[in-house]
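One chain of protein is taken out of this complex; the other chains stay put.
And then subunit A:
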Amino acid sequence: MEIAFYIAGTVAVVATLMVITRHNPVHALLYLNVSLLAHAMLFYLLGASFAALLEIIIYAGAIMVLFIFVVMLLNLGKETAEQERKWLKVKVWVGPTLLAAVLFAEFLVLVLSSGQGTYSPAVVSPRQVAVSLFREYLIGVELAAMLLMAAVVGAAHIGRHKRLVLHRFLKEEVEKEEEKHEAVML
């Protein structure tokens, strides 16, 4: 079964590479969805079936739909792709990529020099996860609930569509000027 693990890992890496290099936002989103499904496969092979389910249902199902809705709302299409093609030049991405590659090479050397050896992943059942979640990590669950509540209220507040008014005094001045203008016109 190791071959399934390596295939899923390769798919995840290739799909992620495609995400960060595509010009069209919708293509990048679809590649990210493939990458998330590959992650779910990896989780399942590591014996974490509950995490795999959550990855598919919440990440690939809910969060990606949110992204796709925003891309639809903003009407990002060919013009965005053209703009991205203009922005993504070689001299822009080669420096950061090289530096990140250096950091990853350091990480590689450090991890490979530890010498842990192979193991068979232990299957951790959803029951164990639930018991741990609602016993030892109960306070974390409550904090996560508060975070989600704050995020919902915050998103509803930020996303409200209102007219651009720089400052209320400026708005009054603009109105006064308009009144003056109208009086002059009359």
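Keep in mind that, in the parts below, a contact is a pair of C-beta atoms (placed from the backbone, for glycine too) under 8 Å apart; a residue touches a chain by one contact, two chains touch by 3 or more; residues count from 1.
Methods note: contacts and distances are computed from a predicted model.
Between the listed names "NADH-quinone oxidoreductase subunit K", "ABC transporter ATP-binding protein", "SigE family RNA polymerase sigma factor" or "Fumarate reductase subunit D", the UniProt record for the complex's undisplayed chain reads "NADH-quinone oxidoreductase subunit K". On the side of subunit A, the interface with the absent chain consists of residues 1-2, 4-5, 9, 12-13, 16-17, 19-20, 25, 28-29, 32, 35-36, 39, 42-43, 45-48, 50-51, 54-55, 58-59, 62-63, 66-67, 70-71, 73-74, 76, 80, 83-84, 87-88, 92-93, 96-97, 100-101, 103-104, 107-108, 111-112, 114, 116-124, 128-129, 131-133, 137, 140, 144, 147-148, 150-152, 154-156, 158-159, 161, 164, using the contact rule stated above.
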